[in-house]
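Just one protein chain is left out here, and the rest sit where they should.
The block that comes next holds chain A.
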Amino acid sequence: MTVLTSIGKAASPGPRQLAGRRRPVRETVFLIALQFSLVIAIAFLAVLLAYVISKGWARLDPRLWENMPSIRRPENAGAQSAIVGTIYLMGLTALFVIPTGVLAAIYLEEYADRDKWYNRLLELNIQNLAGIPSIVYGILGLGIIARVIGLGFGLITGALTLALLVLPVVIISAREAIRAVPPSIREGSLALGATQWQTIYRQVLPSSIPGIATGSILALSRAIGEAAPLVMLGAATFVAFNPESLTDGFTALPLQIYNWIGQSRPEFGVLASSAIVVLLALLLVMNSVAILLRNRYQKRW
């Protein structure tokens, strides 16, 4: 009301009617706070990047991906087994988590009756699972996948554990993508005599693939940086061979970095930094693919 009356008083006939009020101090402060938090976030990232790149620069050369790790001779040490291990781990995790996550999301969005208590319970649990610390998943992998199921401590156990870790995130993002497909598309398809599965397979999924892909890639890039569950699984931090079968022992970049940082000789610190750069580069590539996908298939309705 006060605003209204003050405008009423100020509204004298004249050319200045459209001039508007000056931006109130509160808004300016708010804007500065917003920009400030953005600057902090970006500055932090920039400093981190600058630090690891400058430190690791000396060892950012082919030796890093051509040679195997070595504890005795840092000048020849590489991270090939860790890079290969990370890539295998990613591929396998994706293989496990994407179909499972997408199918679960389809069930929850398209079939589940939200009035049923067990569906609501399921939904609630998925939200909660997304928040569980990764080390707990490591314990689960160790206890159930490695011991009870007996898959041992190889690549497949690592991938399954990471898949479980990011599954909730994949499900949640796939659900969002599926929900974004307008109901009118489903109705249009069903009205033509399509079955529910035909409607999902031919209309809903193709329309939500960009969203699903983006979400899955972002989830996988979380998995790629995880060390804790792998440590729990007893993944060796020093492996001088590339994994050749699903049950082979393996190492991954975060573990290799952790191992090198723990060494006393400064050369290993440099090596760790260069491995961090490689890890960040991998992450960056994955996220750019996600962004590309998202921009390329912008909403079309």
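The working rule: contacts are C-beta pairs under 8 Å (C-beta built on N, C-alpha and C of every residue); 3 or more make two chains touch, one makes a residue touch a chain; residues count from 1.
By our rule, contacts and distances are computed from a predicted model.
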* To do: Would you kindly match the missing chain to its UniProt protein name, picking from "Quinol oxidase subunit 1", "Succinate dehydrogenase cytochrome b subunit", "Phosphate ABC transporter ATP-binding protein" or "histidine kinase"?
  => "Phosphate ABC transporter ATP-binding protein"
* So which of A:Q80, A:T93, A:T157 or A:S207 would be touching the chain we can't see? -> A:S207
* Which chain A residues touch the hidden chain? -> 113-115, 182, 184-185, 187-195, 198, 202-203, 207, 300-301
